[in-house]
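What you see is the complex with one protein chain gone and the rest in place.
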Amino acid sequence: MEIAIQLVIAGILQGGVYALAAFGLSLIFGVSDVLNLAHGEFLMLGGLVTFLVFEATGLNPFLTGLFMLPMTFFLGYMFDRLLMRPLATKKEHVRIMSSVLVTLGAAITIEDGISFLFGAEEKGVDYSLPSFFWGDIYISYLRLLAMVMIAALTVGIHYYLKKTFTGRALRATAQNLRGAMLVGVDTRVIRSVTFGIGSLLASIAGVFYVVLLSIAPDMGLSVTIKYLCIIVLGGLGSLIGSLVGGVLLGLTESVVSYYTPHWGQTAAFLMLVGILLIRPKGLFGK
Amino acid sequence: MKKKGILLCVGLLIAFTMVASDLALAAEPKEILIGSTLALSGRFKGIVGEFDKLAKAWTDLVNERGGIYVKEYGKKLPIRIQIYDDASKQENARKFYEKMAADPNIAFFLGPFSSFISNAAITVAGKHKIPMQMVCANDSVLFDKYNYWRVGTLKPAEDEWRCLIPFYKAKGGLKTFATITMDTLHNKGATRGFEESLEKNGFKVVYSEIAPPPTKNFAPIITKMKKANPDAVCIEALSMGFSIGFLKQMREAGFKPKEVILGHVTKHVIDALGPDAENITGLAYFFDGTTQDHKDYTEICRRSGFTWGEFMESSIRYWAYTRVKAAIEKAGTLDRKKIMDTLWDMKIKIMGFDSYVVPTGYGTLGTWPCQVKGGEFVSIYPVEKGLKLHKFKNP
Partner (left out) sequence: MSTNRIILGLVLLLLLIFPAFNMPYPNTFLIILFLYILLAQSIDLLMGYAGYINMGHICFFGIGAYTFGILWNKGLHLYISFVAGGVAAVLFALLISFPFFRLRGHYFALATFALVKLMEHLTLNLPSLTQGSDGLMVLQGNRMIPMYYLSLFLVVAVIGVTYYITRSRLGLAMASVREQEQIASDFGVPVQRTKTTAMVIAAAFAGLMGSFYTWYTIFINPEMVFGIEIALMPLAMAMLGGSGVIIGPVIGAIFLFIVEETLWTRMAYLHTAAYGLVILLVGLFMPGGLVRLRPFRRALMRVGLYQEI
């Protein structure tokens, strides 16, 4: 019984970290209608900067994460401004293709570049908070923090989208591009802002990665695939969807891994494919 | 528009000529050229990406001393190692070895990193009858089928952990072991050999698990391992991400076994764990000593900008290079068949240890225990020295 609780807790918490990263991707997709294959790179960069700062100064990684936010926002904004904006005006079929090419090319270049500049080996940060023990069950404070953070972010973003002007502009762009332009929203800027926010979220997830596990320059593409699958599972464009999707994935992995470690990851993907076939638009898809 | 078209065509033409020029035969150099590929990019980059510097450092060192004496020409020739990037992929390794096979200036080959890439390489070596001294490759897949044109440097993977047995027998205090292994041929072989030895020597394996390489969530496995209550936990993984993840989650789970042993431990693990890395026991392809080989090895590492603890595989490279040099000197010629015969038959001492090849093709380089102390690796071989220095992780 205890083990079951432990597994569920571990799964949910792991899912929290997944959801954090998937959030940003979902946001970007909802507004810009773009498959961002370079999302994982921002995660990696977030973790990398945290690592470098930690190595040099020993600064608390979360503090570094905080200071890093404006920087990653700017990076994401510029990424969209320079690379993705020209693509927005193309026909849908062409747009999907070119966004795949551009983001894929960017991802490959960033991975190799970082690998060259900073070394390709795994980097981890030694920062731990004690775990909370309850009999034989343990809950890691860090993961709990991740969970709390993502819950807070969900609420925060929800309010942002509902109440602030930019937020509403974002939703408008996501719903109807032409309509939003008609009412005076500068959709191009909105898209870049969204990209910035999405990348920001990814870098926060990166901080968690480097603290809880480790990061490596070549991790980008594989994590991106995972997150793409999560947002599809949850439903493209739905923030709740990515949260639920992430947690669901974490849970499945955790529980199945207990019985057969090998099938843990497979089960997660089987579930993804299964859910998509029952609900073609994902769990909460529009 | 027409200009653009011409420009494009010209560009293509240039590209074609560049590729074609690689296919053209080069002029006769006056040096010994060894061909090899390395994973300068891709997933193995973290392990061997710096080794092109190592190769250069070694050849520089040898050439500073005049080169290698080849009796056939009656003089010393400089040596150079040609390295292509196989990007950790079998396909590319094969392509480059084929390319080098077509180049008559290449005397013979050095192997790439990892057994499965070496697999592709040795098929090329066998096909074109070019000697290959494999480096970081010791899976049974390579040695099950006899191939005259390849020899290895390392002992079989199964033997890698066995050096710990005499040490733990002498030290005492450990009865039960648990293992977690990454699902690759090499790692599984190593653990299998170790578990066999443990059982034969009166220890008990209470828990054994194999997990896929991309595993990030070890909580279920750790929960199970905790229940089995082992004295020592052994982690055998080629990927540091795997090892670091597992160790960190052990810490989170409050799982503190008496001893923690890491099969492929490197400086990056130490960095990732901080002070918690203290007293992790590991395996190194190196032990302290004062032979000329030791001095040379430390020197080339220094020139390449790292220490042996950062890149453990570097000492395997050193052994392979030294074998190559010795083979040329002993054979007295660059004739391929004679070199190959010599590689099989010769017996030399490297770092005070015997290096030769057994009939299946395995070499004799094994591992020696080491421990992390004060953020650095300390070799704890031989047993007497180890007993003085070694401390359990959580006594």
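As written, the chain order gives the labels A and B, with residue 1 at the start of each chain.
Just so we're on the same page, contacts are C-beta pairs under 8 Å (C-beta built on N, C-alpha and C of every residue); 3 or more make two chains touch, one makes a residue touch a chain.
Since the structure is predicted, the reported quantities are computational estimates derived from the model, not experimental observations.
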Contacting the left-out chain in the complete assembly, out of B:Thr59, B:Asn138, B:Thr184 or B:Thr281: B:Thr184
Sole residue of A:Ile3, A:Leu104 or A:Ile240 that reaches the chain not shown, by the stated touch rule: A:Leu104
Subunit A residues that touch the omitted chain in the full complex: 29, 35, 83, 86-87, 90, 93-102, 104-113, 116, 221-222, 225, 228-229, 232, 236, 260, 262-263, 265-266, 269-270, 272-273, 276-277, 280-282, 285
Interface residues of subunit B (partner: the chain not displayed): 1-2, 4-5, 8, 15-16, 18-19, 22-23, 40-42, 52, 83-85, 87, 89-92, 94-95, 98-99, 101-102, 116, 119-120, 123, 127-128, 141, 183-185, 188, 212-213
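Rule of thumb we're sticking to: only the chains that are shown with their structure count from here on.
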For the subunit B and subunit A complex, residues of the former touching the latter: 41-43, 45-47, 49, 183, 209-212, 214-217, 219-221, 223-224, 226, 239-241, 244-245, 248, 251-254, 266, 268-269, 271-276
In the complex, subunit A residues that touch subunit B: 3, 6-7, 10-11, 14, 55, 112, 115, 119-126, 128, 131, 133, 136, 138, 140, 142-143, 212-214, 216, 218-219, 222, 250, 253-255, 257-258, 261-262, 264-265
